[in-house]
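Let me give you the structure first, and then I'll get to my questions.
Every protein chain of the complex appears in place save one, which is left out.
Moving on to chain A:
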Amino acid sequence: MRVLKITAMAALLLMAASVAFAGPTYDRVMSTKVLKAGISNQGIPFGFINDKNEWVGFDVDMATEIAKRLGANLEKVVVNNNTRISFVQTNPPKVDMVLSNMTHKRVRDEKIDFSITYFFDGQKFLAKKGAVKNVADLANMKVGSMQGTTSIVNATEYLKSLGNAAPKVTGYDGEVAMFEALRSGRVQAITTDSTILLGYAAKVPGQFELVGEFISDEPYGIGLPQDDSAWRDAINFTVQDMWKDGTYMTIYNKWFGPDSAYPFPMTSKIEMWP
């Protein structure tokens, strides 16, 4: 008897738990005043832990500003390259938006929605100073990249186009491992979005340099839950407002301006709707 009772209770509990509240993101953020943002914590300079053990970076500042403008409290959730999509993809989403140096791609847009581009980057190669005289040198080098990013695919394609039929591209678990592979010499070049490379190259000034052209366009978008246009509008308008009143450039210059550790001149403009 007891066993049955307990089973019945457990079944009931499960039923009750499944009828949880799941509404559109905009309404939820506005009513609870909590904005959950997925941010990486190991990507210098977008989201990383600084020497005071604080979680800072360009993405963190952007998220903070967006939350402030929407009048909500920001709750930061750690994401990595493998979880940044699935956290907004689940229903209900685990986070309301993801800022994690994520490129807006059509395949990704089939699963989640994206805001307008809030950062412009491209993929490049980083190698020891003087190791690459000519771009064609890259073809036969061992190259490291990051697991869970499309950088590996891009790099493999690029090396193939340079004339190496079977390029050696290893995907490491995160930026740190990737840079460490370059530093210790187990790969001769690493490749991912150029700003990230700059961030790590600045750790040991003068030893590494960016080589070659941008091999891909990497427009970063804020990852948002699929089919929630009220929420997407709110984010897009906020980003445009930030651009209009100059807050965006203030944040940009803080991280990428001429006086910053990783100078990266602004070359593009955010999409502005009249």
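Simple rule for what comes next: contacts are C-beta pairs under 8 Å (C-beta built on N, C-alpha and C of every residue); 3 or more make two chains touch, one makes a residue touch a chain; residues count from 1.
Rule of thumb we're sticking to: contacts and distances are computed from a predicted model.
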item: Protein name as given in UniProt for the chain not displayed, "Amino acid ABC transporter permease", "CRISPR-associated endonuclease Cas1", "Cytochrome b561 bacterial/Ni-hydrogenase domain-containing protein" or "Aspartate carbamoyltransferase"; value: "Amino acid ABC transporter permease"
item: Omitted-chain contact residue, chosen from A:M30, A:L74 or A:L162; value: A:L74
item: Selected residue (touches chain absent from view) among A:V153, A:A230 or A:M249; value: A:V153
item: Of A:V204, A:A230, A:M249 or A:M272, the one touching the omitted chain in the full complex; value: A:V204
item: Contact set of chain A toward the excluded chain (per top definition); value: 1, 3, 7, 11, 14-15, 17-18, 20, 22, 41-42, 44, 48-51, 53-54, 73-83, 85-86, 89-92, 94, 107-108, 111, 144, 147-150, 153, 170-173, 175-177, 179-181, 183-186, 200, 203-204
